[in-house]
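Part of the complex only, each chain left as placed.
The chains carry the letters A, B and C, assigned in the order they are written, with residues numbered from 1 in each.
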Amino acid sequence: MRLQLVTWPDVEQYLKTSTGIIIPIGSTEQHGPNGLVGTDALTAEFIAHGVGEKTGALVAPTISVGMAQHHLGFPGSITLRPSTLIAVVRDNIQSLMRHGFTRFFFINGHGGNIATVTAAFSEIYAERSLQRGSNAPSVKCKLRNWWEGSGSRALSRDLYGNQEGSHATPSEVSLTFYMHPQTEKQVPMEPEVAPNGSFSDADDYRSTFPDGRIGSNPNLSTAAHGRRIYEMAVEEVARDYLAFVAR
Amino acid sequence: MRLQLVTWPDVEQYLKTSTGIIIPIGSTEQHGPNGLVGTDALTAEFIAHGVGEKTGALVAPTISVGMAQHHLGFPGSITLRPSTLIAVVRDNIQSLMRHGFTRFFFINGHGGNIATVTAAFSEIYAERSLQRGSNAPSVKCKLRNWWEGSGSRALSRDLYGNQEGSHATPSEVSLTFYMHPQTEKQVPMEPEVAPNGSFSDADDYRSTFPDGRIGSNPNLSTAAHGRRIYEMAVEEVARDYLAFVAR
Amino acid sequence: MRLQLVTWPDVEQYLKTSTGIIIPIGSTEQHGPNGLVGTDALTAEFIAHGVGEKTGALVAPTISVGMAQHHLGFPGSITLRPSTLIAVVRDNIQSLMRHGFTRFFFINGHGGNIATVTAAFSEIYAERSLQRGSNAPSVKCKLRNWWEGSGSRALSRDLYGNQEGSHATPSEVSLTFYMHPQTEKQVPMEPEVAPNGSFSDADDYRSTFPDGRIGSNPNLSTAAHGRRIYEMAVEEVARDYLAFVAR
């Protein structure tokens, strides 16, 4: 159930049976020579909608721009400063708390969001923690990277072995090919498998990873893989969502 | 051309011929008994994509949550505080400035965003204005409400006369019915045409407008109207975009 | 009744009969070759005091520096960043709420303040809207540009026709000549009527409007006009204030 596609009386009805909600969060950033700039938001949203259908959970609009400062050396990348993203997460959650939601399950498509979103949760918790006997509602927030289930990890290992890498991975690119088949393409990449390494700011990133990939070979990606990856992720994330709201 | 669906080399190519970009911005808030919570983001995005196709402009991801504090009395509504939204707009623009974009055309679906987004533009301009001989690039930003063209106004007047109102209008609801035909429905509303008036905070809004509408009769909405409204808006907004980037 | 000129027991007394207060807000910015840098604050304050006398309303100190980033290309202009002005408006209102004031009527002398002050009102409302069952008082805020009444518009049209323009207008300059007759002067301006147009930051403004005026011919200004403009504005704004607090 997508929040954007229902009416407020529908939400009022939903809250009678559940106070959980899913919030997809991604990023808008380069994904190498053949990966889409929207990969992280598109995949998080796609899987979130799948989980919503499977579990009946309400799915909020996607936060499409995340923390991607290191990608700014490549045209099209957009970042929120961490301090801005913290405010965005806080305002989303506080708005929904107002209506009675208490369980916030973020389905994440971008590793670069993890630290900042986790800090944002602490910022929210801190407001209540700092007041003895606060009458603010007690809430729980969780960030779930869509690729983290054991099944998802096994599948990517089976499909791509040590060519999965950590940015512009064939897994995420396959997912976007499955979603948008017209974007499927292979392009020459040199070297075939990108180098690994660490990075700090955008210049540093671009000089270390000149075409944007880290450790990956996204030319292995196919829409058919994407479908399998999608189904596995939806199944595993749905299970985690249900466990989260059941606590 | 949707930024999310292209690669960074595509963006690099695009920048050789244009430094303009479209950013859809909407809201996530109640739209009366039969209007969708996502109306303002969905319509802004839909029209932005149409304008992008017509003009070849690049379209950034939609800012789906805007300034909607007054709607928080109705479940499902989400707001950013104005100060948060200012930071979001600033970070989006500054990221894109980094790549060489200089013309930012926001297609807006929500009246409640106008003041804050306009203030955000001034916040960005101010950084450069406060430094004599700044070497920051000079940029221009514009907010365009999709419904403001003379053709759009005439069309809504023809279709709905004085039952258009100002929130949960039959025009915007028709647009969403056109986009998502499965959501089209009429529901009993009392009175048929909602009252007009002003409001301050969420409690005040809800007590003045108990079902969320202002001055409108969204039971007049149809998907067929939506199509005409869409085509008119795309045509007029595209014209304005082209004039804006030509300056 | 000017807040600055009364004692706290006077304010305590006032609050027994009214919870409304007027806050003049202007700007400190160039007003063309013969207009005063203080025009927008001086006029807002002058009319506010007139309205205060006519209605018995309490008038707070003037916010003399507003949002004027676009005027910084001209010496003497001062701006608050929008984020700063939002904080200023918020602190003024929250202080007065503490005493029991609930109706805040801003008399504005500067178009550039409108978006930011409106955003500030939303920032204040949002704090209450975000908390279900908040026990914070419900307040209402209104921004009234002194020149917006139908009588004021008709008068400026009669006096100046299409030479009124939108910055350094003969209306506002006449008002300051009426207040400070020693400042009345005509100076050569070329062209006689300034160009119209849009602007973004300070450099852009100055290159488009080299002497600071927009669309106006302030050499038409006289102190005698100023008196008529003043009287009309006070009458119309006073009427609006009374309607506002009566709601």
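Keep this in mind: a contact is a pair of C-beta atoms (placed from the backbone, for glycine too) under 8 Å apart; a residue touches a chain by one contact, two chains touch by 3 or more.
Note that the structure is predicted; figures quoted are calculated from it, not measured.
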With 3 of the identical chains in place, the whole complex in this file holds a copy count of 6
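One rule holds for everything that comes next: only the chains that are shown with their structure count from here on.
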Classification of the chain A:chain B interface as same or different, half of numbers criterion: same
Give the label of the chain whose average Cα location is farthest from that of chain C. A
Centroid of chain A to centroid of chain C, CA atoms only: how many Å? 46
Between the Cα centroids of chain A and chain B the separation in whole angstrom comes to 24
Could you tell me which residues belong to chain C and also touch two or more other chains? 129-130
Can you check the complex and tell me which residues of chain B touch chain C? 67, 69-70, 72-73, 79, 81-83, 86, 112, 114-116, 118-123, 125-126, 128-130, 138-141, 200-204
Using the touch definition up top, name the residues of chain C that touch chain A in the complex. 129-132
Which of the residues in chain B end up touching chain A in this complex? 2-12, 15, 28, 30-38, 41-42, 60-62, 64-65, 72, 74-81, 83-84, 87-88, 90-92, 95-96, 98-100, 180, 183, 212
